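Here the structure is laid out as structure tokens; the discussion comes afterwards.
Only one protein chain is missing; all other protein chains are in place.
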Amino acid sequence: MLADHLRNIFQTFFLGYALAIFACYLFLAMVSASVLKRSTNLAKISHYDPLIASPFAPVITVIAPAYNEAVTIIENIKALLALYYPSFEIIVVNDGSKDNTLEKAIDAFELEKVPYVIDYKLNCQEIRGIYKSRKKAFNNLTIIDKLNGGKADALNAGLNVAKGDYFISIDVDSIIDPFALQKLIKPFLEETDRKVIATGGGVRIANSCRIENGHLIEINIPDKFLPRCQVIEYNRAFLMGRLAWSRLDGLLLISGALGIFDKEIAIAAGGYLTKTVGEDMELVVRMRRYMAERKIKYLIPYVSDPLCWTEAPSSLKVLGSQRNRWTRGNIDTLLRHRKVFFNPKYGFMGMVSHPFWVFFEWFAPIIEVLGIIYFMIIAILGQPNWSFFFVMLAFVYFFSITFSTYAILFDHLAYHRYKKKRMIIRLIFTAWLEPILYHPLNVYWAIRGNFDYFILKKKAWGKMPRAGFAKTT
Amino acid sequence: MKKILLAEDNKLILETVAHNLIREGYEILKATDGKECLEILEHTKVDLIITDLYMPFINGYEVISHLRDEKNDKTPILVLSAGGAEDNVLKAFELGADDFMIKPFSLMELNVRVRKLLTMKR
Partner (left out) sequence: MFHLSEHLKDLLISFGNDNLPIFFHRFFIRLVETCYNYPLVFLFILVIIFLVINILLIILTLYYTNTRKNRRDRYFSIYSNHYEEVLRKYLFNEIDWDLTLVKLKRYKRPLNRRILISVLVNFQEILRGDVDNAMSDIYYRLGLYNDSIRLTRSSRFYKKILGFRELTNLYPKGAEEFIEQYINSPDDLVAAEAQASYILLHPENPFDFLKKLTGPFTRWTQLTAFYLLRKHPISVPSFAGYLQSENRNIKKFSLRMIIYFQQIECESEILKMLDNPDETVRFLCIQSINSLRLFSGKELLKNRYPSETLKNQTEIVKALRNIGENEDYDFLENIIKSGSITLQTEACRALYYLNPECLDRLKLTDPKSELKIKQFIAHVTDQRN
């Protein structure tokens, strides 16, 4: 009798949870669709000449931390120099590289150490030197040489030297669309009564695309299965998730690969936190709290255009460690800011975003595994309801591929990047395989992330320098 | 016939200016980005370079600075750009550009300036 009772409770819980998560995603997708429609229409008429030609264009600082990037550093800096914007500076932070990253840059751009008094507005590892070019053509390039301290520390060092009103944090190894600066700054210039404090941009996968000198020449579908799954995953995350969250005023995560922030507020809020692996999400949450606690009305819009192309991990090992890190980063941010959880003071972020992240991002893989374990116990003890089980399984499967197909459709209608039929067909097939082959891996890595965080206490980057790959979602 | 190299990524400007200058009796070489521009200059001698500031791969500033500093090339350079902010104009001149025109521009004025730059060289 008690067993029956328990069984009922468990089943209702798992079913209710699954339905709730699906309902949320469905809702987000619908919001996204409407935002995407408006922004695509807006893109048709956007006209940037008044900004490009203007002496009043705000100065933007591009901060790119680099660690052991000697092979690509020159190409990458050259690509940054070719960005299409009237007034910007580039700050490359050499985060104590063990190779000759700095020397290569010094040679290529004729840099020399300049006398510089640094105002350490934010704490960071010691800055050994500031390098600027003797050549006027590169007068907007600065290289900071500092002791190793991780990505967040490097970004803080960059912030201490930045001259712009706004800064963009990027990964030096990802490809930035030449028009990214003007598109990202636009929401700031359009602010009305609510102060715009940050804006995120769309990130996509560059695997198998043709790249020359840091410029994207031809867009392709990744040849390998894992990156192809990530194409669909990124479409879902960016076009169906973030877009909706920003519309609802609850965006918590701006990808570390590309985001633009109001420098003054970022510094006032304390800059990047070095003690976490999820420094990008943590900063956004902290800036939001900073504004909410001072009761200043603010906004974090989001530009859905693909503005940054990044090489996705194509080996299980690298992908696994990336996902493990993301999981730990999310948990860390959510726990650090647990005060926000269901706190009406923080508005939508407190009442919806933060709890949503806790229940549906952090807990989802855990509950999924618990569900599987529960079912196995029932199966071993006998009397499983097989027809119900299979129908549920089919439902989950078809729901997720419908969702993915919609993500492909959204991307197609809004940006039309994959123009060949063959590409679209391959993507759709990937979407069908993804829930069976790719999703379980993700669940496993997420569980490992939880395990590493709580049991092994791996909370910070630690001594290990950041991996070469971009952190993106 | 005088040779002019046009480096510009906007196809409409490139074609229109080229058409205009051909009518004026010049020979025109076209480049759609900074890299192509420098490649052409590697093997061809031109009498005037008209360049945009924002171009893919290598921007106009770098083109100018590369020619003036590395190649010690004194070919007159006319900058034709949308970014008319004072800093941009100044930087272009400091790097060694000889003239600057801001988009939108008048073709008549362009012709006069081109003629002047070409005679100045002599």
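Each chain carries a letter (A and B) given by its place in the written order, and its residues are counted from 1.
Criterion: a residue touches a chain if its C-beta (ideal position, glycine included) is under 8 Å from a C-beta of that chain, and two chains touch if they have at least 3 such contacts.
On a predicted model such as this, the values are computed, not experimentally measured, just so you know.
Student: Wait, the hidden chain, what does it touch out of the ones we have here?
Tutor: For the complete complex, the undisplayed chain touches A, B.
Student: Going by the contact rule already stated, which one of A:N8, A:N100, A:N123 or A:T402 would touch the omitted chain in the full complex?
Tutor: If we include the chain that is not displayed, A:T402 is the one touching it.
Student: Of A:R7, A:R336 or A:H412, which one is in contact with the hidden chain?
Tutor: A:H412
Student: May I ask which residue of A:A70, A:M351 or A:I428 touches the chain that does not appear here?
Tutor: The single option touching the absent chain is A:I428.
Student: Can you list where chain B touches the absent chain?
Tutor: Counting only chain B, the missing chain is touched by 10, 12-13, 15-16, 19-20, 23, 84, 103-109.
Student: Counting contacts across the full complex, list the positions on chain A that touch the omitted chain.
Tutor: 41-42, 44-45, 47, 49-51, 53-57, 114-121, 132, 139, 186, 188-193, 264, 387-388, 391-392, 394-395, 398-399, 401-402, 405-406, 408-409, 412-413, 416, 419, 421, 424, 428
Just so it is clear, only the chains that are shown with their structure count from here on.
Student: Distance from the CA centroid of chain A to that of chain B, rounded to the nearest Å?
Tutor: Here the centre of chain B sits 40 Å away from the centre of chain A.
Student: Hey, which residues of chain B end up touching chain A in the complex?
Tutor: Listed in rising order, the residues of chain B that touch chain A are 34-35, 54-59, 61-62, 64-66, 69, 82-88, 91, 94-95, 102-103.
Student: Which bits of chain A are touching chain B when the two form their complex?
Tutor: So the residues of chain A in touch with chain B come to 49, 52-55, 57, 78, 81-82, 84, 86-87, 135-139, 178, 212-213, 215.
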